[in-house]
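Excluded from the complex is one protein chain; the other protein chains are retained at their positions.
Presenting subunit A:
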Amino acid sequence: MTKPFYTRWKMWLVLASVIVVYAWAFSGIPFTGIKQTAWQIIQAIFKGLFHPDWDYVYLAEGEDLLRGLGETLAIALLGTSISVILTIPFALWASRNLVRTRLFSGASTFTLSLIRTFPDIIMAIIFIKAVGPGAFAGVLTIGINSIGMLGKLNSEAIEDLDMGPSEALKACGANRLQTIWYAIVPQAIPSYLSFALFRLEINVRSAAILGAVGAGGIGTPLIFAMEGRTWSRVGIILLGIIVLVTLIDWISGMLRRRLVQGRS
């Protein structure tokens, strides 16, 4: 018995497609060659990075590393808090076990997908145009952008809940709000908090980058230092971001572990 056509030619077809895709991709990138000075510049960058400008950590007149990181953390915390509250109605409406009308839960799911398709940088640029550059634009970006992920995760968590208690509350004569409050909320809280902490970790990274387009936080001095080629300052800022992100991940991870243990 001979192999069917598809099986015989499958490998060659895949290979041909990969070659076509690569050819197309490379044809779009202009190769200008490597400059003569490249090696010197790379050496300068690494020298700066490994000799951080420690004086920048604290400056009496302000605009230093600690204040920049503080603002970044504040943007992430405030943005996450806003999204954690705004996500509640979306999560409930998108849960197919709570909302019987498909159209209604579908509308919420669609809104959440739409929010998720926006990269945070694009959303930040839009908010900067709307409210001006600064930390407020960063808070709005993170507050709105996080809803996409949190709403989806929470609604999926709600869809996986044991619906027995809801049935029991319904049988007790509870109305919909009472049923949600007594049967859904206590079950959903551990995962809700866990998702919020996880999103906070993402948002600290996000807030650090958003400054690069002018949405406040440590990203703004970082981009200025890069444009001014003060690599030692870039070095200390990157170091600061690494420490902040690691610290938040560690605290958040610890809290989330305790939530999971308390769940069962």
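Operating definition for what follows: contacts are C-beta pairs under 8 Å (C-beta built on N, C-alpha and C of every residue); 3 or more make two chains touch, one makes a residue touch a chain; residues count from 1.
Just so it is clear, contacts and distances are computed from a predicted model.
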Missing subunit (named according to UniProt) among the choices "Phosphonate ABC transporter ATP-binding protein", "diguanylate cyclase", "Oxidoreductase" or "Class A beta-lactamase-related serine hydrolase": "Phosphonate ABC transporter ATP-binding protein"
From A:Gly132, A:Pro186, A:Gly228 or A:Gly253, residue that would touch the chain that is not displayed: A:Pro186
Chain not shown: contacting residue from A:Leu59, A:Leu114, A:Ala130 or A:Cys172: A:Cys172
Positions on subunit A where the hidden chain makes contact: 164-165, 167-175, 177-178, 181-183, 186-187, 189-190, 263-264
